[in-house]
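Structure in structure tokens, see below.
Yeah, one chain of the complex is gone here, protein chain that is, but the others are all in their spots.
Labels run A and B following the written order; every chain starts at residue 1.
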Amino acid sequence: MEHITPEGLGAPPSSTGLGQEIYALAERLFPICRSITGDGVRQTLDILSGHVDLERREVPTGTQVFDWTVPKEWNVRSASIIGPDGQTVLDFADSNLHVVNYSVPFKGVLPLNELMSHIHTLPEQPQLIPYRTSYYAPTWGFCMAYDGVAKMPDGLYRVEIDAELKDGSLTYGEYLHRGQTEREFLLSAHICHPSLANDNCSGLALLATLAKSMKARKTRYSYRFLFAPGTIGSIAWLSRNEGRTHLIDHGLVLSCLGDAGRPAYKRSRRGDAVIDRAMAHVLGREAGAKLMDFSPYGYDERQYCSPGFNLPVGMFQRSVHGTFPEYHTSADNLDFIKPEYLEDSFRILTDVIDIVEGDWTPLNLCPKGEPQLGKRGLYAALGGQASSGATSMSLLWVLNLADGQHSLLAMAERSGLSFRELAAAAKMLSDHGLLAAAS
Amino acid sequence: MEHITPEGLGAPPSSTGLGQEIYALAERLFPICRSITGDGVRQTLDILSGHVDLERREVPTGTQVFDWTVPKEWNVRSASIIGPDGQTVLDFADSNLHVVNYSVPFKGVLPLNELMSHIHTLPEQPQLIPYRTSYYAPTWGFCMAYDGVAKMPDGLYRVEIDAELKDGSLTYGEYLHRGQTEREFLLSAHICHPSLANDNCSGLALLATLAKSMKARKTRYSYRFLFAPGTIGSIAWLSRNEGRTHLIDHGLVLSCLGDAGRPAYKRSRRGDAVIDRAMAHVLGREAGAKLMDFSPYGYDERQYCSPGFNLPVGMFQRSVHGTFPEYHTSADNLDFIKPEYLEDSFRILTDVIDIVEGDWTPLNLCPKGEPQLGKRGLYAALGGQASSGATSMSLLWVLNLADGQHSLLAMAERSGLSFRELAAAAKMLSDHGLLAAAS
Partner (left out) sequence: MEHITPEGLGAPPSSTGLGQEIYALAERLFPICRSITGDGVRQTLDILSGHVDLERREVPTGTQVFDWTVPKEWNVRSASIIGPDGQTVLDFADSNLHVVNYSVPFKGVLPLNELMSHIHTLPEQPQLIPYRTSYYAPTWGFCMAYDGVAKMPDGLYRVEIDAELKDGSLTYGEYLHRGQTEREFLLSAHICHPSLANDNCSGLALLATLAKSMKARKTRYSYRFLFAPGTIGSIAWLSRNEGRTHLIDHGLVLSCLGDAGRPAYKRSRRGDAVIDRAMAHVLGREAGAKLMDFSPYGYDERQYCSPGFNLPVGMFQRSVHGTFPEYHTSADNLDFIKPEYLEDSFRILTDVIDIVEGDWTPLNLCPKGEPQLGKRGLYAALGGQASSGATSMSLLWVLNLADGQHSLLAMAERSGLSFRELAAAAKMLSDHGLLAAAS
């Protein structure tokens, strides 16, 4: 069957270059030492601004955002451990995972056993550096490969973390693609993780690329792209935009979108929002895709779906965070993500946007019996064959369910046909005067 | 357990002769060349009128029925292809499938390659003649076994289709068995297919035999038996009876009811109508039976379930149309249907009618605790045995659910017991003054 792409539905992404483009952007973001505040976030937003006109927000240290207070701004210049023999055991310049994120500054000489209480390792993945944070409990620490620690001799170690915690601000960026209406589709990615490629350079790069691609498109919804630090960032955004969250009709949190895992979607707390149904429809056509119920652990959907907001926001990823061995380790590097998976994630996102944009509720203007499709050239001329073709089935389903109670998405759910086919059929029928929009 | 047949419930069909009777009628219908109009339909109605007093309707060519116009009447007298050697390659007298149904008349001499564009075959079933129609696109054509075509030498062929398309009428027949109320049960079979035994001589013969058997029965519902050409016929009927479709409480479209396949039911568009539940109950007790959701492709349920009507009409068949190899070919002949399957289909239909007729909503007049069944002779005298008998279970279920909210059918659905057993139990309890009808 020939695929008909109705006007107004986005074309499928070309497979030439788009994945490479997203990957290249992720590659640029990877080396930066990000945290929930600080210059790493600003550098990241600088790079993203090359793709999309971000508005940058600075929320000063000490600002109350709901139950939280914006912390002091953290920056780290360097950090190292020098062994008893004067050899450098650890250098922050080698990996920005080496320092516990938000470590307080420290300089001193310690015996090994005392130092060890400040070193985090992964004994079961002895060659990997873990990623650890301590945003709100003032402490200092290092993260190292377990194999490296095992080789450290007894003796005194010179330790320095040249970090700074000072009054400053929390930074986030947002971009609003204005559609025909004020109703919004929120797309949100966390910007706070240091050199972790999948979590979440992939999400940041994908979101910026999507934002860029939307510029050329006229849409019904307005699309808000939010690049903010996890938890405190989305809470800050919600706090500053509390009066307009009622405009959000759909939303997705994006994370871990570049690995080889099959696409996975975690439903919003509501469970039956249009975004939940649209994602279920798209992923229902992807072999091995996973659909999961909401749970209050994960990314910023935790905040958007808190009971005081309960927004229709789900979470899209590939391998599920916390379940793959590379998660929050130095193995989540640029080898772990691939252009083809980034492109596949991009395509799923645009498919979902196509549904949200293209959905409508038709009314059959000829509802008593079937209209005669043949005289309109909409039906195979010769009858008697065993099955009606796919196009004919789409036409028949749309006509049958166009009672003003079924959106095209609801028709797709009931018929098992794809939204795309049904939208094309509805377009054909409208063009022949057989459908109107239900009021 | 002894089966108790309550008064008012139909006795199960005797296995002596009924299947043979239906088969014999199908056998008489088989040779006629039917179409959506024409004398073949009238001859068919003539034969059926020997079983049931049909009212015959003639709807003139050109009559507007909703979006459709009744076409010219089609009749064919003869048709043939004579080969270059003067041998008869094809003769309509051999099989009325040989001519594309609704072919325009044609007479001429053509070279083989030109003739071939008018010949339809089934290369994967090379010995079978396909069934093809072209009601609304004026063309002519032949249907042949692929093996026969392969033997046709090059050369000039003399071709004639002595058919006629003229102003006339579309014909259908109906019979109304009047019950105590005006509320109707619609039973509809298509009368337009030529020599295809299962599709639908089986349905026509079954329906006429059922109509005949209903004459002797006092019923609550009125039963309308409709023998009409597919699509245009049901649309014509709906158009002429638009004001009384609200009286239809239950309905079934009948087709393909004589083959060895297990019974299959396609739900109405509503999905939860009483007819859907009653058919599910009956087929739930038939090993291998199939229950399918509504879809807008099939037989005249497409029209009855169009959104402007949305009638509670499902479709009953055995092997599902379009899925068995004999479908719409010359192999759908009198060897393909058997008396025992026709009789089995008949029994299922009467079981469903028994449910619709016998269903009611009882109210337990002794609802606080169980009534003492023993003192009324309704309970096994000796206690302590591991299980209550089937009759006792029926009594207990009816008493327990007789809160005025559960019909007997709902009780059957919840308890897993058969409607027949529960109806018998309800009758017993009523006779003992323990139940009344819920108002």
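The criterion applied here is as follows: contacts are C-beta pairs under 8 Å (C-beta built on N, C-alpha and C of every residue); 3 or more make two chains touch, one makes a residue touch a chain.
Values in this document were obtained by computation on a predicted structure and should not be read as measured data.
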item	value
Residue, one of A:22, A:165 or A:305, that touches the chain absent here	A:305
Absent-chain contact - pick from A:31, A:105 or A:130	A:130
Chain not shown: contacting residue from A:34, A:269, A:347 or A:427	A:269
Touching residues on chain B - with respect to the absent chain	364, 366-372, 374-375, 381-388, 392-393, 396-397, 399-403, 415
Residues of chain A in contact with the chain not shown	65-68, 100-101, 120, 130-137, 139, 231, 234-235, 238-239, 242, 269, 295-297, 302-303, 305-310, 321-323, 327-328
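Everything that follows uses one rule, which is that only the chains that are shown with their structure count from here on.
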item	value
Degree value of the rotation bringing chain A onto chain B, based on Cα positions, nearest 5	120
Separation of chain A from chain B, taking each centre as the mean of its C-alpha atoms, in whole Å	53
